[in-house]
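Here the structure comes first, spelled out in structure tokens, and everything after it is commentary.
One protein chain is absent from this view; the other protein chains keep their places.
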Amino acid sequence: MADPMRIRAQAAGDKTTVRVLMSHEMETGQRKDSAGKTIPAWFIREVSATHNGKPVLQAQWGPSIAKNPFLQFVVKGAKAGDKIAVTWIDNKDDKRTDEAVVS
Amino acid sequence: MQKTTAVGVAALLLCGLAQAQKSTAEGIAEYRKMLEDGNPADLFEAQGEELWKKKRGPKNASLERCDLGQGPGVVKGAFVTLPRYFADTGKVQDLESRLVSCMEMLQGLDGAEIAKTPFGRGEQNNITALATYVAAASRGLKFNLPQGHAEERRSYEIGKRAFYFRGGSHDFSCASCHGVDGQRVRLQDLPNLTKNPGDGVGFAAWPAYRVSNGQMWGMQLRLNDCFRQQRFPYPGFGSEVTVALATYMGVNAKGAESIAPSIKR
Amino acid sequence: MHTTRFVFAASAAALLLAGCASAPTPAELDAQARQMMKASFRDQGIAKTDRLNQDLGQQACSTDKPPSDEVASQIMSQALSAMKWPTGGQYIGDWREGEKLAQSGRGMTWSDPSDAAKDNGGNCYNCHQIDKKEVSYGTIGPSLWNYGKLRGVNDVAAPVSAPIVQYTWGKLWNSKAYAACSNMPRFGHMKVLDEQQIRHLMALLLDPKSPVNQ
Partner (left out) sequence: MTTRRKVLTQSAAVAGLLAGVGLLPGAAQAAWSQAAFEAKSLQEAVKALGGSAPVESKDVTITGPDIAENGAVVPVGAACSLPGVKRLLLLVEKNPNTLAAVFDVSDAVEANIGTRVKMGQSSNVFAVAMMADGKVLYAAKEIKVTLGGCGG
């Protein structure tokens, strides 16, 4: 089971900046191990975010997003106490959803 | 006469270089600044906190009674006073070797087995996460290692000797790179570890998330990889040389503010 | 446990030696530190514990103070007499190969596959500026930009160039011939690089066609 994300959502005025750290290898499929065998690709392909359950952002990623990915975006109209949820799905169909409360 | 000309040319060259160098240094500083917000070390800190509170091992106990030198269960402030002498083990211990002792004493886990485990595997991953959690609880505090016990003073003295010990195919010691101010390897600044190198520098910056390989490194792995690049043989996990070096650097860093866990190249 | 016992034995010995004083003497600490170095390391890959057996220079340069003048000159003269000058008087190789070696920081660690010179780099940019085009260089050693040009080398084969050519070879082969506690590795003497590789580095520094001398 994948490790939890760290989500920080901070409101300033009518905008909320969301910063997400995800725990993931983001293996490109182009590297070789010490025995010369190709390490299979393993990376987050889809990311989505909701604000109080309403979808606000949808992303597709390739393997060139850095290991333990970081994502920052700004939600309009979110206020303290609102809920921001983020979901990722990788190419092995492993998935993870975490939620943070806007502060 | 000829000498003067050569110096003149050198001075001219240096001016040009200083300019080029400044922009590279500025670029790197900008890069590092951009990475500060959103340090993946946070992920390991969260894992460590959970491990600290989780009942594990043959004794099905958490580490919440672990004494890191500030009394059982006290995490805040412990990091900036380690390594120190512990009466229950009769040894000076650094954070990571102390965590192993707690896992042995409280949880009944096999410390020798953990010490033998390669970095990045099994319980070693847990030690790194725990060390990240413990370090984070002292963020912003100043280093102040105790030197009251004879063993603590002895650890400092033999640590200093290890720091200057030259050997291997390249004649390197720790001091080859970390003995004076203001030098770098490639573009990396090398802190002078024979004194307090400043807030959040050197000993006050590890555990750190390594950008280059996406790994979280504690001081044990930091020292291990220093010895690798020194072309030395392999230092045992928690071996006396690693603890003594940590004592030497930690005492020297007195007054430096801890920023651990940090993010590094 | 082994270490605990050792600590106990050491402090007991200290007690015996110093009568009733509690603090060990500097000489005792030296001995304890040596014992610690022995006990703390193990073989891994090509990096064996015999790398901790210090020769005269390594031992004498292992404190925060320089060795006595006498010891320093002994180290330098030993290094000079063990110097191996290039076979057939051939000092200069290909600067392009030299640049590759200068860039490579590989070799002799426990994660390297072998300790053969062919698997090793020179680590030069780690400590020196060399070709100005490489912005990522270290500052532990002096800048080597225009190394040959600044020293007036227009023709490496000319007799007038001989002293600087020989000095540079000597510095690369065994730096301790000129400075007892130099931070620079003894590339030839310690078999980190072979003769041909050192010729390439010589070319990088001295060949008037090398980018270093433009």
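Quick notes on this structure:
As written, the chains take the letters A, B and C, and residue 1 is the first residue of each chain.
One rule holds in what follows: contacts are C-beta pairs under 8 Å (C-beta built on N, C-alpha and C of every residue); 3 or more make two chains touch, one makes a residue touch a chain.
All values reported here derive from a predicted model rather than from experimental measurement.
Of the listed residues B:L99, B:I158, B:V185 or B:A260, the one in contact with the hidden chain in the full complex is B:V185. Take chain B: the residues that touch the chain left off the picture are 24, 27-28, 30-32, 34-35, 46, 50, 53-54, 185-188, 211-214, 228-229, 265. Where chain A meets the omitted chain, the residues involved are 1, 4, 15, 26, 28, 30, 45-46, 48-51, 53-67, 69-77, 85, 87, 89, 95-99.
In this section, only the chains that are shown with their structure count from here on.
One inter-chain figure worth recording: chain A and chain B are separated by 30 Å, centre to centre, where each centre is the mean of the chain's CA atoms.
Note on chain placement: the centre of chain B and the centre of chain C lie 26 Å apart, centres being C-alpha means.
Rounded to whole angstrom, the centroid-to-centroid distance between chain A and chain C, based on C-alpha atoms, equals 47 Å. Every residue of chain B that touches chain A in the complex is listed here, in rising order: 37-40, 42-43, 46-47, 209, 214. By the touch rule above, chain A contacts chain B in their complex via residues 3-6, 19, 21, 23, 25, 66-68, 70, 72. The part of chain B that touches chain C in the complex is made up of residues 6, 9-10, 13, 17, 20-21, 24, 90-91, 150-151, 153-154, 157-158, 160-162, 164-173, 175-177, 179, 182-187, 190, 194, 227-229, 231-236, 239-242, 244.
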